[in-house]
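These notes concern the structure reproduced below.
Here the complex is missing a single protein chain, while all its other protein chains stay put.
Let's turn to chain A:
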Amino acid sequence: MDFTKPELEYAELLPLFIVFGAACVGVVLEAFLPREQRRLPQVVLSMLAVVGALVATIVVGTDLERHTGLDGSSALGLVGAEGSIVVDGPTIYLWALILVFAIGGVALFAERQLEGGVSGFTGQAAALPGTDTEREASTRGLEHTEVYPLLLFAVGGMLLFPASGDLLTMFVALEVLSLPLYLLCGLARRRRLLSQEAAMKYFLLGAFSSGFFLYGAALVYGYAGSVSFAGINEAVRAGSANHGLLLAGIALLAVGLLFKVGAAPFQAWTPDVYQGAPTAVTAFMAAGTKVAAFGALLRLLYVAFGGERWSWVPMLWVVAIASMVLGAVLAVVQNDVKRMLAYSSVAHTGFLLTGVLGVQSAGELAEGQYSSLEGVLFYLTTYGFAMIGAFAIVTLVRDAGGEATHYDRWAGLGRTSPLVAFAFAFFLLSMAGIPLTAGFIGKWAVFTSALSAGAWPVVLVAIASSIVAVAFYVRHIRLMFFTEPHPDGTGVVTQSSLLTSGTVVVCLAATLVLGVLPGPVLDLVTSTGDFIR
């Protein structure tokens, strides 16, 4: 058997190489630098890597060539790395989005002022909670700088995930993005047990869902005789025997991905993980993972199983409705900010799926009408900024025990710190989809796609759950502005460094601009074009 050397398109895949390369360098730094000197090089390296990759993405994106697929469809981009990585318009947009969110992630990771000179990560992860070893690590002011390479590996996985050209690459990307996140979730400095519980839950359920994904990949291979999306697409359109195999395969693959995006009924991990993980990790994970996993889901469903649309759209109807209803209703009964945001993210997954199931072929759309792919991409943009901004504010509101996430601590915040409270209220309003915020335009885009595709029952449920969702967002705003402070005192907004406050300001600006003048970004999304098939 001949083994030919794979050919890699280094120029086009540069963003991936930069991020993975920097991650490896980060590991080496960990090994060779003394403990006290690691932080600065790591932060600078990560920031440079993420920004560099973003620049590379933009450069790659500006001169994509037209590629004609097997079925005669044509879109900008190329199929690289022997068919396993696809760099097309949506990939570039998703890359840019993930990298922008990663910049925010690095900034939040590097914040030290809030904990009085140390990062929000535990000093020594191996120390058991409540032991002398832990206390010693804490008094010596130890820090885990491994978090930066871990973050970079996760970012690399996220970049690869939506760019995968076949099921195996997608699976590898899934693992590369998940494993560092499992670890990061367990590294909170405060409330160690909660954090470790979160990591454990996330890991167990995540491993389980990876199993589903693999099983599904095997079944689909059995049906199509190929793991590449182009090959599967061809087989699906040709319609070979064993249709049941295909359906089971789609279902199992979907379970794996729907777990990652946190859709009901696979949402059980979300509140615990969002609450237990260090808030910086939650912020990055909530935005980045959702973007990457939705990109992967879109590619899998639209490219590989596009011909089988009528099989998976009904499934998505059920999942979308379940996510929206469950997320919105359960968020109402929360009394912890992070859990409330977690359940609201489940509801947002439902809204995003509403956009995904609004798929229509180009011929069915009117001239100049927004497609569902474009709608979902835009929604992801608005959602990510609001989530990162909101969680960044959560890191600021503190009491003696660290972050004050209980509702009682937020009562009356609007009087003591009006600016922070207004910023948080603005993010909540955006998530609620109030006009003149980014979230409204995002909702508008996905609802239009879904209604245009005839999915009016889903849209009606989406409207109903939006009403429920508004209730808990507005209740929180009322809590901040119109409720008397709790007798035990209100959380105090701690002065942060520019890293956190800058992130909040950027997210706030993005949320406002995308709500008032979304035109340029919408045009950018339109110009990305379609997936390469």
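Operating definition for what follows: contacts are C-beta pairs under 8 Å (C-beta built on N, C-alpha and C of every residue); 3 or more make two chains touch, one makes a residue touch a chain; residues count from 1.
The working rule: contacts and distances are computed from a predicted model.
Undergrad: Missing chain, UniProt name, options "Choline dehydrogenase", "Branched-chain amino acid transport system substrate-binding protein", "NADH-quinone oxidoreductase subunit M" or "Coenzyme PQQ synthesis D": which is it?
TA: Spelling it out: the chain absent from the display is recorded in UniProt as "NADH-quinone oxidoreductase subunit M".
Undergrad: One chain is left out of this view; which of A:G249, A:G355 or A:P518 touches it in the full complex?
TA: Missing-chain contact among the listed residues: A:P518.
Undergrad: Using the document's definition of touch, tell me which of A:V470, A:V492 or A:V505 contacts the absent chain.
TA: The one listed residue touching the chain not shown is A:V470.
Undergrad: Touching the hidden chain in the complete assembly: which of A:A126, A:A366 or A:A400 does that?
TA: For the chain that is not drawn, the touching residue is A:A366.
Undergrad: Take the complete complex as the reference. Which residues in chain A touch the chain that isn't displayed?
TA: 365-370, 374, 429, 434-436, 440-441, 443-445, 447-448, 451-452, 456, 459-460, 463, 466-467, 470-471, 474-475, 478, 481-483, 518-519, 522-523, 525-526
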